[in-house]
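On to subunit A.
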Amino acid sequence: MPKVKINGKEVEVAPGTLALKACLEAGVFVPHYCYHPGLTPAGNCRMCLVKVSNSRKLEASCMYPCTDHLEITTEGPDIDKARRDVLEFLLINHPLDCPICDKSGECALQDYTYTYRRGVSRFVEPKNIRPTKDLGPNIKIWGNRCIVCTRCVRFCEEISGTGELCVVNRGDHAVVDVFPGVPIDNPLSLNVVDICPVGALIDKNFLYSARVWFAQETKTVCATCSRGCNALVTSLDGRIKRIVARPNAAVNQYWMCDEGRRNFEYVASKRRLDSRRGTFEEMTSAARAIVKRYGSGSVGGVVSTYQTVEEMHLFAKLMKALEAPAPGILTAERGARQVFPGGFVIEADKTPNRAFAVRLWGEASVQDGLARVVTDIDGGRIKGLIVLNGIPHPPWPQAFLAAMEKLEFLAVIDILQSPVSDRASVVLPGTAWAEKDGVFVNVDRRAQRIHCVVPPPAGARLEVDTLQMALVALGARQAVVSAETVFGECAREYSEFAGLDYAKLGEHGVGLPEATESVSAAP
Partner candidate 1 sequence: MNIWDLAKIVFVIALVLQGVPVLVWLERKISASIQGRIGPNRTAVLGLKAAGFFQPVADAVKLLFKEDVTPGAADRFLYQLAPLFVFVPPLLVFTVIPFGNRIGEEHLQVANLPIGVLFVMSVLSLGVYGVAFGGWASNNKYSLLGGLRASAQLISYELTLGLSIITIILMAGTVDMREIVARQTRSAFLSWNLFGGGNLLLLPSGLVAGLVFYVAALAENNRLPFDLPECEAELVAGYHTEYSSMKFAMYFMAEYAAMITMSALFVTLFLGGWHFPGLVDPADTSWIGGLLSHGVFVAKMGAVIALYIWIRWTLPRFRYDQLMRLGWKVLLPIALVNLLVIAVIGVAWGER
Partner candidate 2 sequence: MKMGKFKMRLYLPAVAKGLWVTMRRFFSRKETVEYPDQAKVPRKGYRGEHRLKKDEQGRMKCVACFMCQTACPAECIEIVAGPSPWPDRDKIPVTFNIDMLKCIYCGMCEEACPCDAIELTPTYNIVATSRADKIYDLHKLLSR
């Protein structure tokens, strides 16, 4: 293991580690544009110049592998001057339109310019004009702002493997562009907006919608597939404005798919259920009346795999209290599992918590979906049904919609108005994934926290509260407590959660061990 000295402090690094990576890992910040930890280094921005003991001139640290006893110096008058000069070159053709640039406030060029006090331009000649144009359905480029770091080009080659972007023209006319007639339109395309260090590549959905310094950022987890990519949600005045990727080496590295980034329109949809029809008491009393008349097993349940661990746990308790059979599991499988050259995966199941449903009710039950519930309704065994759904646009099977007609009683806890909620006698509006706290278990059995980002609509109530109130009304529970306390119950009840709480899950989640008890032992 080579030992290197960074600003006089000795650290040990893996063989072949690049000097910039070594510095960043040692907590020494070196400004950089073209280097991205998830991409191969290019060494073209020259911003990361440092002094190394093996060379008389300053070296680009992103291209300089560490050797044993290498001494790296990252601060000093000559280094500062070099960086300031690099910045001056970068700003020659940069329009400095920060006030109207959407990147303003989170722009590396802006930050370093402030850091190195490059306040005045000596360049008096007219600046180059490079085109502002659409690169694809989601992305627009401001050519003037581009500093040709090629992060986006490398992303398209290495991670998405689609290679739509390239650098065209030469010298100071160089700019990132697509090939004629081939727009950038791959499932990961918006990552290039994330990694663009300046405001050249802009997400058209986010364009002009908020200035980032007014917005709030919340760390949470994407719910768009069972991969559970770590995400950062930007919200302003209680409305979600965009979702960007949050690095997590164990789940999504630095990336996130376009579908996940854009899966928030429904949260502020006009079709959101926002007024209650009936109450949880009506739900429990009607269900109890049916059980009394038709006997045990006459009330069934349907639960979606969009629910959190806490909600599924409580729903299982509710089913037990109503002497119901195992509920139907609503999933949303669409397409096939996609694996990209960079190792990024988009799962086929478009719900975030499938793994915990499998753990509670078994793989067979989840595979079965709503089929058994439909059979039971058609066979007259199930007279009343309680549906708990969080999937934005659930794929209700036609057979299920038809079978609903035979029910005597239907209660729905859902977020959007649907054919099912239209037919229900009790409708209790629930909360979308961005409106609640909870835990999802991803496809790799990793438990990750989701956070409340925006307030729910007026009439909506947290599902954990609704379910607990129903349980209290049925006499199966003493009190209504917070989601965090419910998770504490789960940690005592399910062996794989043992010893966990919200604080221990942290920002990046915890990989779960195999459950020790069998599936049938579940409540």
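With respect to how the candidates were assembled, all candidates are chains of the complex that A comes from, given by their letters.
Following the convention adopted for this analysis, a contact is a pair of C-beta atoms (placed from the backbone, for glycine too) under 8 Å apart; a residue touches a chain by one contact, two chains touch by 3 or more; residues count from 1.
Given the structure is predicted, the values throughout are model-derived calculations rather than measurements.
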Identity of the candidate that touches subunit A (this complex; choices 1 or 2): 2
Residue numbers on subunit A that touch candidate 2, as the complex places them: 97, 99-100, 132, 207-209, 211, 213-214
